[in-house]
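And then chain A:
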Amino acid sequence: MTAYGLSVVQILAVAVGGLLLTGLMAKVRARAEGRVGAPVTQPLREVVKWLGRESPRATGGALMGVVPVVLLVTTALAAAIAPLAGVGTAGAGGADALVVVFLLLTGSLALALGGLATATAFGGMGASRAMTLSALTEPALLVAVAAFAVPGRSMNLATLVRYSLAHPAGVASPSHVLATVALLMVVVAETGRMPVDNPSTHLELTMIHEAMVLEYGGRDYALVSLGGSMRLGLLLGLLATLAVPWGVAPSDSVPALGLGLVLLAVKAGALALGVALVEVRTAKLRLFRVPELLAAGFVLAALAVVVGVVVR
Partner candidate 1 sequence: MNGLDDGLLDLASVAVLALGVAALWRRDVRALIGLLRAQGVALALVASVEALSAHDVGLGATAVLVLALKAGAVPWVLGRVAARDPGAREGAPLINVPSSLVLAAALVGLAVVTGAPLARLSSGHAAALAPLGLATALVGYLVLVTRRRPLSQIVGLIIIDNGVALVTFLLTSGVPLIIELGGSLDVLLVVVVSATLVGAMRARIGADELDELEELRD
Partner candidate 2 sequence: MPALVLLAPTLAAVVVALVPPGRVARAVSVAAALVVLGGGVVLGARCAGGRVEHALGGLVRVDALSALMIIVIGAVATLATAAMGRTLASGTDRISRRRAREYGALVQVFLAAMLGAVVAANLGVVWVMVEATTIATTFLVGHRRTRAALEASWKYVVLCSVGIALAFLGLVLFYFASAHTGAGPHAASLDWTSLRRLAPHLDPNVTRVAVGLVVIGFGTKVGLAPMQSWLPDAHSRAPGPVSALMSCVLLTVALYAILRVKVIADLALGAGFVRTLLLALGLLSLAVAAALVVAERDLKRLLAYSSIEHMGLLALAVAAGTPLAVAAALLHVVGHGLTKSVLFLGAGEVHHAESTTTIAEIRALLRRQPGLGAVMAAGLVALAGFPPFSLFASELAMFRAEVAAGLGWAVGAALVALVVVAGALARTARGILLGPATPVARPVPVRALAPLVAALVACAVLGIVAWPLASLLHGAAGVLG
């Protein structure tokens, strides 16, 4: 399969997979709470349904039209270059961790601007909270990925994954374990899951992500929520790839890539299951305690880097 083909497959996988993961997590939560819950495909169906509808826009709505596109494009780009199913993606040479983080950050920034665009109270509040947390999560994300990069001495994700495929024992090293935990904390915060944010509430005191997207409707809303799900899929996929790289196809043969895709789905599904189960058991942190959690993630990531440098 060509590099471009692989990238397209990854984008599609992240888009569909992200929606399915969102549905899966909702389902797991429902079951754990004793409800039947909506089917796993519910988010997918909702997005398809809203895509066919017209978008009502408030004053200042021009920006609201741009935001979903920016969010989608940046996330799709990141999904295209990151080594998820195989390392031979288009632009793998440029798949530096910095680039991926930059793309994700651009998406977050667009969302925050969109939240501010309508000048409603909720949008602004959500944007301000999201940016506050973002200031802590982005560095932590970067440092955590850097910790994975220490053994292979390269921030390029493809090189990094190749290196850890060649050195499977490294997965049990203290640095790797610490970095995994740190990245998990960051992913939970970035995707707006408990205990940082509650995706299923619209309570003004607590919501962060939902407050920013409250004003969207119709096709715009479909794109925004697709973008959000893709971020979830991408981050869980990245976490799975970095923490347990086994299965990522080093070659571009179709069976290997197919296996890589299936394993990616299994790993991301397992992670989603875990995150959902933790969500059921934890209470949401008060907003001003969230920085403590994120700082803990940051320091863990920093520790992972240091330990990686020291322990050889």
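As a working rule, a contact is a pair of C-beta atoms (placed from the backbone, for glycine too) under 8 Å apart; a residue touches a chain by one contact, two chains touch by 3 or more; residues count from 1.
The candidates came about this way: all candidates are chains of the complex that A comes from, given by their letters.
Not measured: the values here are computed from a predicted model.
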{"item": "Touching candidate for chain A, same complex, options 1 or 2", "value": "1"}
{"item": "Chain A - residues contacting candidate 1, complex", "value": "136, 172-175, 178, 291-292, 294-296, 298-300, 302-303, 306-307, 309-312"}
